[in-house]
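One protein chain is absent from this view; the other protein chains keep their places.
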Amino acid sequence: MPADLTLTLVMEVASGILIVAGCLFFLAGTVGLLRFPDLYCRLHALTKADTLGLGLIVAGLVLQNPVWPARLQLVLIWILALSAAATVCHLLARSSLAAGIEPIREPGGSSAGVTSAGEDR
Amino acid sequence: MTALGFLLDAAVVLLLVGLATRLLLTRHLFEAIVLFVSYGLTLSLAWVRLGAPNIALAEAALGAGVTGALFLNTYQRLTERIGDGPKSPLLEDDGSRDPPAWFKGVLGGGVLLLVLGAGWALLGAGRRPAFLPHEIAARLPETGVQNPVTGVLLNFRGYDTLLEIAVLVAAMAGVWSLDRGSRRFGRARGEPDEDPVLHALTRFAVPVTVVTAVYLTWVGSTEPGGAFQAGSLLAGAGVLLTVAGVLPPPTAASRPVRAMVAGGMAGFILAGIAVLPLTGQFLHYPEGWAYPMILGIEALLTVSIAVVLVELFVDVPAVPEPDPALESVDPSGDPLGRALRGKEGS
Partner (left out) sequence: MSHLLLGAALFLILNVGAGLLRVIRGPTPADRMVAAQLFGTSGVAILLLLAEASDEGSLRDVALIFALLAVVISVAFVKRGWIRAEGSSDGEADHAG
């Protein structure tokens, strides 16, 4: 098998693995969003896992796409999403605390700590 | 491949219908807003699957992004004045405003008939309209641009787009005329938000947004993009800046703001008139001039659209105080109607 063909094959396989791994992180984020007991845990689960998932998918796509400007655009979109997710997570958590939503303090506690100020209508 | 594509389309359609149904049935105001934004994003994906990236861009930027921000604004205004605490009837499901079942049945049946009729008229009536894409593609070189959507919007159907921007300017004039006594959101300049993280985010996201908006206007002549998409993106940057307190909210009284709001429509009309002596027809661009003229009009339109949308966001007419006299007469009535009546009375 010629060397460059082998390289292409390796790249394809690596790209596939990265994309599948990315999807699994998205799944983990959603499971966290649905199963975790309070807002702060959910925020934590979602913003971290999804951003990592997106990063893995972008890495997989960069391996597949031979065009350099497209690769650059992919990476830039990821950097944007990364910094946006981190800051938005902070802002959401901060404003929720200010609005009176209490985080749960003990394992096994329910999210009954939500005060009436935090409930929406 | 095709089976997978079909499953993908089916998933998008199911999500759309599910979101729309829940959106219409829920009585949670805030849930409805988030569902609306999600619906806009799903619709954008649907447009992508239909091969219409132009509309996908517009739907994501305008339908989901800017409209979502406007709804959040409205939500806060509604809850802060009309709602007297958590028991506000507008925001809580008390079941009292449910229309009778026969009314729902008639309404649902009518809508169903309308949808089926429209579907029949489009697909089943046997009348096949001329296949426009071919004709547009054949005459695209005359428009001066390579993106068929931009060519149609700004050359073949220039009147249409002119009227669209006129609608926006008229809406702006309407909001301004209601402006008396309204409270303006945002802070005065020099009183930035105390949160450094919000500031860092703004400093980072705004330049990227502006560059992307310029890129979209520019690329609109050859690829998906254009004034409406770029304008709403630019409005997003404006919303960020005013919310973070970096920029003072634009005011109707300021001349530059008025000039920017009117600029798009004025430039469009002036360009249309300027070509009259050359071609003898309103908005009929002379040969060789179509591309620069379209680009110039697009740039002016982008700025106008952005300023109008930011203004609509920051400048919300005040909800009048409920009149206590009316309230005692009508204790269970709808608060919105009460507020409106209070407005007439004052």
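Order as written gives the chain letters A and B; numbering starts at 1 within each chain.
In this section, a residue touches a chain if its C-beta (ideal position, glycine included) is under 8 Å from a C-beta of that chain, and two chains touch if they have at least 3 such contacts.
Because the structure is predicted, anything quoted here is derived from the model rather than measured.
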item	value
Chains in view that touch the one left out, judged over the entire complex	A, B
Hidden-chain contact residue, picked from the options B:A227, B:A244 or B:V257	B:A244
Residue ranges of chain A at the interface with the undisplayed chain	12, 15-16, 19-20, 22-23, 26-27, 29-30, 33-34, 39, 42-43, 46-47, 50-51, 53-54, 57-58, 61, 64-65, 70, 73-74, 77, 80-81, 84-85, 88, 91-92, 94-96, 98-101, 111, 114, 117-121
Interface with the undisplayed chain - residues on chain B	1, 4-5, 7-8, 11-12, 14-15, 18-19, 22, 26, 28, 30-31, 34-35, 37-38, 41, 44-45, 48-49, 53, 56-57, 60-61, 64-66, 68-69, 72-73, 75-76, 79-80, 83, 179-188, 198, 201-202, 205, 208-209, 212, 215-216, 219, 223-225, 229, 233, 236-237, 239-240, 243-244
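Just so we're on the same page, only the chains that are shown with their structure count from here on.
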item	value
Distance from chain B to chain A - Cα centre to Cα centre, in angstrom	29
Partner chain B, residues of chain A touching it in the complex	80, 83-84, 87-88, 90-91, 94, 116, 119-121
Chain B - residues contacting chain A, complex	28-31, 79, 83, 86, 88, 91-92, 195, 197-198, 200-201, 204-205, 208
